[in-house]
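Heads up, one of the protein chains got dropped from this complex, but the rest are sitting where they should.
First chain written, first letter: the chains are A, B and C, and each begins at residue 1.
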Amino acid sequence: MGILDKEFSDGNIVITKVEDLFNWARLSSIWQLGFGLACCAIEMMATSASHYDFDRFGVIPRNTPRQADAIIISGTVTLKMATRIKRLYEQMPEPKYIISMGSCANCGGPYWNHGYHVLKGVDRVIPVDVYVPGCPPRPEALLEGLLKLQEKIRHESLTKKQA
Amino acid sequence: MKTPDEIFDILKNNFNDDVIGIEKEQPTEPIIFVNPSAINKVCLFLRDNEELKFDSLMNLSGVDDANGEKVKDNDGSEIIKGGTLSVYYHLYSIKYKHKITLKTSTSREEPRVESVESVWKTANWHEREAYDMFGIIFNNHPDLRRILMPYDWEAGYPLRKDYKNPEFYQGMKVPY
Amino acid sequence: MYQALYNLTSNTIISTLIVALVPLTLILLYALFAIWLERKVSAHMQDRLGPMRTGWHGWLQTIADMIKMIQKEDTIAADADKKLFNIAPVLVFAGSFAAFAAIPFSSAIIGSEIEVGLFYIIAISSLVVAGILMAGWSSNNKYSLLGAMRSAAQIVSYEIPTALVVLTMVMYTGTLSLDKISQQQTAYFWNWNLFGGPEFGLAKFILIPFMLVAFIIMFISTLAEVNRTPFDIPEAESELVAGYFTEYSGMKWGMFMLSEYANMFAVSSIVSILFLGGYQSPFGYLGNTLGIEWLVPIEQLFWFVSKTLFFVFVQMWLRWTLPRLRVDQLMTVCWKYLIPYAVANLIIVGIVTLL
Partner (left out) sequence: MALKTETMILNMGPQHPSTHGVLRLELELEGELIVDVKPHIGYLHRCFEKHAEAMTYPQVIPYTDRMDYLASMYNNFGYVLAVEKLLGIEVPERVEYIRVIMGELQRIASHLVAIGTYGLDIGAFTPFLYCFRDREKILNLFEITCGARLLYNYMWVGGLSHDIHPDFVRLTKDFIKEFRPTIKELNDLLSYNKIFIERTANIGILPLATAINYGVTGPSLRGSGLAFDLRKEEPYSIYDRFDFDVPVGQGLMGTVGDCWDRYYVRVLEMEQSLRIIEQAIDKIPDGDVHSAIPRRIKPPVGTVYQRVENPRGELGYFIISDGSTNPFRVKVRAPSFVNLEVLGELCKGHLVADVIAILGSIDIVLGEVDR
């Protein structure tokens, strides 16, 4: 939630134009938290590397949560790690987005049954915007996930939802 | 280069009763059984003996033998009473290129094994892992804490065959 | 311009503010461009494309970044020292912004023609250290603190070789005014200080190697002063997460970033003024040949900006090629190599000039 989000009760032409500008800025500059968990992190790195190049979409990794807009949960979330992920999420400034990458982060993946130390889905601790399936998802899949997130941001609004 | 039989003979001569026996019916490798209270002395001997020189501990693994009596718990699940937990040591000599497997068994209710951390530093984390996963207590270990599981994990030792996973950990639901 | 505004409004404060807005806008525009350039330069060096989706080859990328940053929530850690935490980015930005007042962009465009311009720039850019220390301390974060300590040590140390080289040049040119230094190196490129200065004679040829040494020392130490690789130890991404601005978010962090790029420009312009003739063209002026008076300052602006941007580009080039030094090695480079060479250079140039 940004500073102005959901602050206005009705949308006139100025607000909708500002809204478009803001949404455009947000979606073109999604800085991700440089943070890898497991196997998917390697594919995430491959996505930012030369061949797939995340930077084309304006995505650059920032190492500190304070300067990040999105966090890509790239891999298995264990119980020991879950509390830390929650902390990282809380440290990020609004507006913030979450991409859950890979089956493990979505629902526990191959560890769903016997994984006594695996959190079955990161959405049990933090809210997720986009789920990217795959084990691990190909870089193209992650890019698709990013485009879906951009699509979602494009439709965000500064006006309050009418009841 | 020595065969496991020769190594067993050397050990038997030096340690008598602490070296219990050798099992050769394995399809792959023979295993020498050692008394858990003497394992550190045996290992030190194996490392420092000029003819043996086992300078490298390849692997140390805890095993739940699950050979006790299976009884029903109050809530209907099965738990194991009695029987043993074992520790396997795989040793290798870089100098002579020979290997040996040691096994020591201890009671499930009070599993205590002497630590070999002072012999090979490798054993430090391996023993912590065996403690973490099976609850085997290594005497004289300098830092016997949980290693893989959270330090505040209270639900027992996960790799025991009768382990039951808790419903919640710090407010997070654990089962699917 | 100030005079005209003063006549119009007859109020010192308003007219000063309006005049000050001009360089601010320019710097902002330049920083937007430089950040985009950095991303494109790095991308093309690394077999990538860099930003592509915002405008033609992503030229709107930094603008999008800035608009996004303005929207971001402004987080302040609960245990932070709030006053210092808020002042620090302003101070850092002010320090690097103020330096632009004395830089001659061309013979006609110069904020303030003060006689001690060089001295003023060295003094005012030290303000940045105070800002960085404040940022590191007030964040109440160990990484920030370590970063700030490293940064302060580094900037203070590297000011010595910078000052020594500046002293050499001042001794040689005989003035502290940046405009005068630029004017001296007029006409053709062999009159630049890097090539022994405008006076033709034996001394010129003796001086060339020493000028080269001075130039290299100056360039290295300015690199360190603006915390660029291989001296980017204060923010050392792989060690200290983000150094002294770890805890900053949104536009406050944006100010640190803007000031970093502004600083890059400032030090590059000083290097080019001291050694490469500042705004002087290397081949004479088209305006003089054609007899068009007003073309000359524009040409000068063009040459000044291209020289400076070239150095900015070299800084980027180095950043994406070289690894990072360690903090003690950084100090070794400064105290054991740069300072002795700079002193020796100072003495030699002094003697040659005297003779």
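As a working rule, contacts are C-beta pairs under 8 Å (C-beta built on N, C-alpha and C of every residue); 3 or more make two chains touch, one makes a residue touch a chain.
Fair warning: this is a prediction, and the values are worked out from it, not measured in the lab.
Peer 1: Considering the entire complex, write down the shown chains that touch the omitted one.
Peer 2: Counted over the whole complex, the chain not pictured touches A, B, C.
Peer 1: Please identify which residue in B:3, B:59 or B:170 touches the non-displayed chain.
Peer 2: B:59
Peer 1: Considering the complete complex, identify which of A:41, A:59, A:72 or A:99 is in touch with the unshown chain.
Peer 2: For the chain that is not drawn, the touching residue is A:41.
Peer 1: Among A:56, A:124 or A:138, which one touches the chain that has been omitted from the display?
Peer 2: Of the candidates A:56, A:124 or A:138, A:138 is in touch with the missing chain.
Peer 1: Which parts of subunit A are in contact with the chain that was left out?
Peer 2: So the residues of subunit A touching the unseen chain are 33-39, 41-43, 45-46, 49-51, 63, 65, 75-76, 78, 80-81, 84, 88, 110-111, 113-118, 135-136, 138.
Peer 1: Hey, which subunit B residues sit against the chain that's not shown?
Peer 2: Residues of subunit B in touch with the missing chain: 26-29, 31, 55-59, 61-64, 88, 90, 94, 97, 101, 120-122, 124-126, 133, 146-150, 158-159.
Peer 1: Can you name the residues of subunit C that touch the chain not displayed here?
Peer 2: Considering the whole complex, subunit C reaches the absent chain at 42, 45-48, 142-143, 146, 229-230, 232-233, 236-241, 320-329.
Note that only the chains that are shown with their structure count from here on.
Peer 1: Can you check how far apart subunit B and subunit C are, centre to centre, with Cα atoms defining each centre and the answer in Å?
Peer 2: The answer is 63 Å.
Peer 1: Once you find the CA centre of subunit A and the CA centre of subunit C, what distance in Å lies between them?
Peer 2: 36
Peer 1: Report the inter-chain centroid distance for subunit A and subunit B in whole angstrom, where each centroid is the mean of the CA atoms.
Peer 2: That gives a centre separation of 44 Å.
Peer 1: Using the touch definition from the top, which residues of subunit C touch two or more other chains?
Peer 2: none
Peer 1: Would you tell me which residues of subunit B are touching subunit A in their complex?
Peer 2: So the residues of subunit B in touch with subunit A come to 148-150, 158, 163, 165, 169-170, 172-176.
Peer 1: Using the touch definition from the top, list the residues of subunit A that touch subunit B in their complex.
Peer 2: 79-80, 82-83, 107-108, 112-113, 116-117, 119-120, 124-125
Peer 1: Contact residues on subunit C for subunit A in the complex?
Peer 2: Interface residues on subunit C, with respect to subunit A: 39, 43, 46-54, 58, 60-61, 63-68, 71-75, 237, 241-242, 246-250, 253.
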